[in-house]
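A single protein chain has been omitted from the complex, and every remaining protein chain is retained in its original position.
As written, the chain order gives the labels A and B, with residue 1 at the start of each chain.
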Amino acid sequence: MPAQESLFWVAAVTGVIWVGVFVYLVKLDRRIRRIEEGE
Amino acid sequence: MTERKDWWKWLLGLWILAVVWAAFFYAPTARGFKGESARIVFFHVPQAWVAVLAFCVNLVASLRYLRRHDALDDARAAAAARLGLVFCILATVTGSLFAHVMWNSFWNWDPREISIAILLLVYAAYFALREAIADEERRASLSAAYAVLAFVTMPFLVFVVPRIYFSLHPDTIINTKGSMDMESRMFQVLMASLMGFTGLFVWLYTLDVRAARIALARRRRQED
Partner (left out) sequence: MRASSLLSEGLAVLRKEITSELRSRVALNAIVLFAVTTLVTVAYQIGPYRIHEDDRPHLLSALLWIILFFAAMSGLSRVFVKEEDARTGKTLRLAARPGAVLLGKLLFNLMLTLALETVVVPLYCGLMGLAVRSPGGLALLLLGGGVALSASATIVAAIIARASGSGTLFTILSVPLILPLLVILIQGTGAAVTADGLSPVLPALRAIVSLAGVTLVASFYLFPVVWND
């Protein structure tokens, strides 16, 4: 695999991991906010 | 997450995405390293930085607990230690991968590898201590005491031991001569990544503390 292409895939995987973490955190944040408002 | 003050979290999401792009395509290939391996520095250094930052936050929360005996300070200390442990593991793994690419060995007892391994041991010992104590107040004050003790011995490991030994580790951002020799675009990306990871730490930490505050409030209501 050419270097440039493999670099692209590494970047893509890193980006996808971050998006996954980010979405999880946004959901967690919403859940905590709901509980905080309910208390 | 609908409140207006949460805009920075969305900004952080985009910021880190931009950092990921910049780390691979904006920063030039570093000279003197095998292939593109040096790009891992944009993730490895911020992770190590957050591990150390969490250690400091843990110290501040522990000292505050020792002074005021507020259960929330104990929760703060524990939250910081949890995050510190996670980022410490991440920094160890990324560092080890880089070592494998550069020197063909995942682990070669470099002084910096020793210091991060001991930081890991400190975090592990901290949680082993917390697990072993059932009484909450006692757990809080003893783990706070241990955290302070661990903190005062760490500088010897980070600053004294690497000076006695020869190290393969690339210079830290500011090297021993006090100057920076890093290509300016690489430096920009590294700084951006440091800011992004610090923001991520703040977010994770406040989430953990908010959850702990809810749990504490619930327990108090049950006790009443």
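A few notes on this one:
What we mean here is this: contacts are C-beta pairs under 8 Å (C-beta built on N, C-alpha and C of every residue); 3 or more make two chains touch, one makes a residue touch a chain.
Note that the structure is a prediction, hence the values are computed from the model and not measured.
For the chain that is not shown, the touched chains among those present are B, taking the whole complex. Among the residues B:L14, B:C56 or B:L121, only B:L121 touches the chain that is left out of the figure.
Considering B:L14, B:V93, B:A132 or B:M191, the position touching the chain not shown turns out to be B:A132 (whole complex).
Considering the full assembly, B:A145 is the residue among B:L72, B:A145 or B:V202 that touches the omitted chain.
Take chain B: the residues that touch the chain left off the picture are 66, 114, 118, 121-122, 124-125, 128-129, 132-134, 137-138, 141-142, 144-146, 148-150, 152-153, 156-157, 160-161, 164.
Just so we're on the same page, only the chains that are shown with their structure count from here on.
Averaging C-alpha coordinates per chain places the centre of chain A 19 Å away from that of chain B. The touching residues of chain B, counted against chain A in their complex, run 1-3, 6, 9, 13, 16-17, 20-21, 23-25, 35-36, 43, 203-204, 207, 210-211, 214, 217-218. Residue ranges of chain A in contact with chain B, taken from their complex: 3, 7-8, 10-11, 14-15, 18-19, 22, 25-26, 28-30, 32-33, 35-36, 39.
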